[in-house]
Structure formats: structure tokens, C-alpha cells
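The structure under discussion is supplied below as C-alpha cells; questions concerning it will follow.
Complex shown without one protein chain; remaining protein chains in place.
Chain naming follows the written order as A, B and C, and within any one chain the residues start at number 1.
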Amino acid sequence: MLFTSLQFIVFIAVLTAVYHLFVPQNEKWGLLLIASLAFYFFADPRYLIFIGVTAFTAYVFAILTEDYNSKRKAYLKANKESFDSESKKKYKATTARVSKLFLALALIINLGILAATKYTNFVIDTINTWRTEPLSFVNIIIPMGISFYTFQTVSYSIDISRGTVKAQRNFWKFLLFTSFFPQLVQGPISRYGDLSETLYNPKPLELRNFSLGLIRILWGYFKKLVIADRLVIGLKTLVETPDEYKGAYVFVVMMLYAAQLYCDFTGGIDITIGIAQTLGVTVKENFDLPYFSKNIKEYWNRWHMTMGTWFTDYIFYPLSVSPTMLKLSKWSRQHLGNAIGKRVTVYISCFCVWLATGIWHGAAWHFVVWGLMNFVVIMASQELEPLYAKFHNKFGFKGKKWYSAFEILRTFLLMSSLKLFDCYRDVGLTFKMFGSMFYTFNIGKLFNGSLLELGLNKGDYWVASIALVIVFLVSLYKKLKGREAREMLFEKLPLFVLCAVCLLLATVVFGAYGTGFDASQFIYNQF
Amino acid sequence: MNKKIVSVLLMASMAFTAVACSSGDEDTAPVVLSGGQATDAVEGSNGAQDPAEVAESGSDAYVFTYNGTQIRMNAPADDIIAALGDGYTYFEAPSCAFEGMDKVYTYNSIVVRSYTRDGADYIAAVELKDDTVATAEGIRIGSTEDEVRAAYGEDGVAGTSGIEYTLGDSFISFIFENGKVVAITYTAIVG
Amino acid sequence: MDELIEILQDLHSDVDFETCTTLIDDKILDSFDIVSIVSEVNDRFDVAIPAKELIPENFNSAAALWALISRLEED
Partner (left out) sequence: MKKVKGFSLYKVYVVSCIVLGIAAAFFGLWFLQKLLVPKYQRGVVEGAMIAEYYDSEEPHEVIFLGDCEVYENISTVALYRDYGISSYIRGSAQQLTWQSYYLLEDTLRYETPRVVVFNVLALKYGEPQSESYNRMTLDGMAWSSSKWNAIEASMTEGENMIDYVFPILRYHSRWNELTRTDFEHVFQRDRVTINGYYMRTDILPEAEFPSSMPLADYTLPETSMEYLEMMFDLCRENDIEFVLIKAPTLYPYWYEEWDDQVREFADSHHIPYINYIQLRDQIGLDMTTDTYDAGLHLNLAGAEKFADYIGRYLVINYDLTDYREVPEVARLWEDDIQFYDQLRDAQNAELAEYGELRSWGANAIEN
């Protein structure tokens, strides 16, 4: 079920009505679980087995770990006198190994399922490039949202092992955390510590919360249907016939894709969080005005935030502060000098994070390269920082408004260029197309009507442009006032209602859905 | 009591969604938009498709060659008609409410028909009129039923007066009289 | 404590670490800085800060960080 499918909308409407009208407060989580499982069941009943196994693994090992840890703590406490600090350390170390083993088993099983389903064919394909007799692909089903829910259970397993969250003893409740359906389509990746309480004890129905959720859903659909699904048509033409559309067209691809991806992704997140909000569940934000970022690090702190923090907390930090790394850090500082030595370990961890990020995005080489390119850019900007500092000291541009605007524009263009990997889905082609921007000068061509041959007509461009201006103004409001425009609108109820109605009508009329818009699935169907 | 109501409602809503699901377009597989980039198409798909298989299942169709010109069913008609030369008589018939135009080009030994879709013409059918022309498999008017079966196989669908073989979005039909082919027609399946 | 402030000052000379209590919330320290701090602390105090302690609450102020170090030293 896609967000934009009619079935999904009916599903949500029925669920919300039943949920608020007929289900007592303390049983609401049960309905959410049933709805989530139904969501999966209708997509493909076999998915239930996968998500069930993943949830059960994390659930069981969490309880084992927690029980074991509390036992050894109790043992330590009870036999305080018999331990000196040395033997205490020893006892801790040996028992910690058992606890680590539980964690390792949970991770191996769950990440193993993810790897087996999602990456087997990628590996085979890669091997085949070296073989004369190609291996045949395996026919494996890839459960919907497996990347998202696997990451959620992995973070849970690690948190349990660290002792930062309490294990959930009710399997069904844990299954709900794993399978909460709005998140399975586009994320975000929630943490057990953030989501559990609100999921098991949702807020009761309340006008403000419900209205804000509802208008957020509408806003999400508006962005997705009116902008993203419309621009996709033009993008499809541009990307699928790269030989015809070089040079300035690549820039058009960059711009269209930046707008398309932003609207599609944030729109989807708005729908997810909006649905959760109308159900009284608070889901963590995933975006914070990423296109206003002044540098790439800031960008990644604002774009797909739940993924960014996941990689930071569960890969970057553990790697960086692991004893091996600390030793390496010491060594490199001694041998390579303080300045470089300090950075070596950080960069190694950073490299691993971006390699993993690339692979996580999809089983294809262009994602890997895309991830590593991000690493390169981050590293470069890090290395150039002293240079920047000198520059700023000399000219004093920093903090000036026009310079901020320049920084924002620079970051936007940089990130948009990196996204080309995702557009062309072929590493060589992406480099070729990017290069063509600099040696094929055909800007004039853009204005002789060739943009109207991409499958979008004048009306489409107008609608998309006006809608993008609206999106920009709403973002600008948040940037300047520090809160969402819808919260301000809610204080003037009639205006709020009017906006909601207009959003609904505009989406129904100007949305790129239904017959004549079948092309909208291209982004997803390329594999 | 309350629980009962809830469960009944649930069942009802499930049934409703089940109905809604089955009536919808099933072919849009559930898709996951994953991380920072939009994609991750594979999630939610039922197994990876062999790329070769995809290419093959594209738009296969019967092709008839006349005087060196390949006439493929459902192919754009303009170039083919141009290549076939001027030796034809022409007939056109608008369908009700201008929903398209059936055009018929009659040559010495064949009749070519086209249909209109979105302002462009496509090959709708080719009819073989005499035994000076033959299909790619060597069947011509006057061939026997057995020869047809030998050339095209046994998986044809027999009708009251002939047999049809389907390939991709086209089919070829042979009409028999007294065990001999009296007419051969290629027809496009217009989706 | 002074030594800790020194470490922090090395990273960002323009921040008043004695008083600031929103080092993470206001995005003054990023993940790279945190890793640098952990490795410096490991060197100078011989205290290994495990990954599970790398949470905003422990890094929002110099005082919180000092408290963390003291706690870990005791263990």
C-alpha cells in the first residue's frame, strides 16, 4: 500500500474513526497492532513471518540480556565483601562477555535476515561482473520496510545491552514497536526509548493535536501529489534518455530532483507523523529545514535526522571510542603529528559510517559511491576549515546575510550534485553527465520549448512552481519564527480551517494522480 | 461487551479494506522510500527480477515482411506505410465519436490496417490476400493444416473456422477450408 | 576540571565553556568534537568513556562532562 493509494487513505480513515470512537484508552495500542499487522498482511502475508521473526529475536534476547545483567548485578551486590576491586573487574569482564554474546546473536540474526533478503542479488550481480558464466539470481522476497524495522530492533538490542532502556516483557507490545505501520513506508527510524511510551499510552483525542495532525497529513499529500509526483514525469524523461539531455539539462535534473525528493520524502514523513499525531502518538521529527543548511555536516544533521543519529550512535561513536581506535589514535598522534593523528580515527569511523549509509540506501554500487562521495566532501570541508577560518578573519564575511545566503546556496548545489548518483543510478554515467554540465553549453536550448517535451506542459510547470513557492514560504516561516506555520494558523481557527479546505481541494485538483500519471512510479521501479 | 463491538467493527473494517485492496491496482507494489535518497525499490517487492527476463517480456509481436519491409504489429504505422510505397488503395473510417480512425491500405497481395492512438497511427492488422506471399514460418494460402501445425506448434487456439497463435501483443490466424489455408491474418492486440 | 576546560577550549576557542549548558542542544559540539574529547580524556585522565555514555545529557556542559568523568573514574 502506497501512501497515495486509495486503499491506504480508506484504511487510515476507517482506522482513525474506529480508534477514537470505539476503543478504550488502554486498549488503543492493541488496535494499532492489529492495524499494523493487517497493513502487512494485505501487502503480502509472508511479510508477517519476517517481521515476526525479527521482532521475536530482539524480544527474546532483550529479556535474556536484561535478566542476566540484573542477576550479575545482584550477585555482585550480595557478595560485595568477597570481591576486591581486582576480582570485581574480572568478574565483570567475564560476565560482560555473556551479555555481549546475547547482543551479538540478536544482531547476527536480524542483520542477517536483512542482508540475505536485500543484498544477496546485489552480491551475485557484483560477482557476476568477474565471471564469464553468470550465476543466476535468487528469487527472495524482500519484506516491505525491512531496513526500517531491522534498524529499530537493532537499536533496541544495543540499548538493552547498554542498559539504557528497559526490556519490553509483552511480546505483542514489542511487535507493535517493530511494526507500527505508518513508519514502515518511508521511516523515520524510531528508538524504543522515544516511541514506546507514546505508542503504548497514546494521548487521548484532543482538538489541537488532531487538527494539527490532520493538516499535516494534507500538507504531506499536497507536497507529494502536487509537486513530487508531477516533477517525476519530467525527471523520468531526462534521466532515461541521458544522451539527449546533457549539459544544462543535467542542471535541470539537479533542480527537479532536489525539489522532487524533498517533497516526496518530507511529504511522506509529514503523512507518517501526521497520522501518528491524529492517533495520539508522537513520532520523532526527521527533517529540520535541510535546504537552509550552511554546510554539509549541518545538512546531514537536518536531513533524515533519525537515520543520521542512528548511524552516529550505533556505528560512529562505538567505533570511534573503541579501545582499538583509541590505541590507534594514540599511535597515530605519536607518529603522524598531533594535527593529522587526531583526525585519522575520526575519519576511519566516518568512512565506515558512510559506507554503511550508502549500502543501507539500496543494494547497488551507485549508492555505495554516493555514500563515499559524501564522506569525501565532509572530509574535505573538515580539512579546509582552517583555511576558511583564515579567509573569514581576513574579510569578515562570516555572519553577513549575503554570505549566509551564499553558504546555503553552495551547500544546496553540492548536495544536489551528489544526488545525481541516485538519479542516473550508474556511477560512470553520473560522472559523465555531471561533467557534461561544464563542456556542453546548451543553456539556450532550455528556453526554446524543449522543457515542454519532457511530459510536463506549461500548466504543470506553473502549478509546480506556485506549490514550491508555498512550500518555501512555509519553510521560511519556520526558519524565521522558530515554529511551524500550522501552529500559528491554529490560533486563528477559521483561517486554519480555510487553509485545510484549500489544501484538500488543491491536492484533489492539481495532484498528479490517476490516469495519465502512471509514470509517477519511476523512482521506485528502476531496479 | 465493548470488546465485542470493537472486534466486530474491526472485522468489518478489515473486510472493507480487503475489498478495497482487491479492487485497486495491485500492480503498484508497495514501495519503500528509504533513507536520504528516495529509493530502495527492492523493499516490498516479491523477489528480484532477472534483468534479462524483463527485457524479454517487453513488447513481443509477430512481424510480417512484405517486399523487404518489416511490418510489426502495434508498431508506428507512418514509416511502414511510407516504406511500402504508393501502390495501394486507401480507405479510412472514423469510429463513433472520433475515438480513432481505422485506416485500410490495400496492396497487391496484402491489406494493412492501422488504428489511431493519441494522434499517431499504429499497425492493427495485416491480411495476406494470395499465395505470392508467405509468413516468416513459410506458411501461405494453400498450405495444409498439418503444415501450419508443424510450423507454429500445437498450442494454437482452434476456432470454428481456423486456428490462432498468440505472440506477445499480437496473434496470427489461419482460416481453413477443406484442410487448406484460405486466409492468413496478423492482428495486433490493442491494450 | 581546568584541564577539561582546556581540552574543550582547544576545540572551540570562542565558546565560554564555564557557563554554557547547551553545548549539544545548540549544536556547538558535533559528533567529531565529541570523539576528539573522548580520546583526549582517555589520554589525560586515563578514563575510557564508553559509547553508551555519549548522550546529550553528558555533554551539554563542562560540569556534566566532569561529573561523568568522575563517575567513571570511581568505577
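Everything that follows uses one rule, which is that contacts are C-beta pairs under 8 Å (C-beta built on N, C-alpha and C of every residue); 3 or more make two chains touch, one makes a residue touch a chain.
Fair warning: this is a prediction, and the values are worked out from it, not measured in the lab.
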| item | value |
| --- | --- |
| Touching partners, among the displayed chains, of the absent chain | A, B |
| Touching the absent chain when the full complex is considered, from A:L2, A:V250, A:A464 or A:A500 | A:A500 |
| Absent-chain contact - pick from A:P45, A:G444 or A:G459 | A:G459 |
| Where the unshown chain meets chain A, residue by residue | 6, 207, 457, 459-460, 493-494, 497-498, 500-501, 504-505, 508-518 |
| Those residues of chain B which, in the complete complex, touch the missing chain | 23-25, 91, 93-99, 104, 106, 111, 113, 125, 127, 159-164, 173-175, 182-183, 185, 191 |
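The definition used in the following text is that only the chains that are shown with their structure count from here on.
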| item | value |
| --- | --- |
| Inter-centroid spacing, chain C versus chain A (mean Cα positions, whole Å) | 29 |
| Euclidean distance of C-alpha centroids - chain B vs chain C, Å | 70 |
| Shared interface positions of chain C, touching two or more other chains | none |
| Set of chain A residues in contact with two or more other chains | none |
| Residues of chain C that touch chain A when the two form their complex | 27, 30-32, 34-36, 38-39, 42-43, 48-52, 54-55 |
| Residues on chain A engaged by chain C in the complex (per definition of touch) | 162-164, 297-298, 301, 312-313, 316-318, 320-323, 326, 329-330, 342, 345-346, 349-350, 382 |
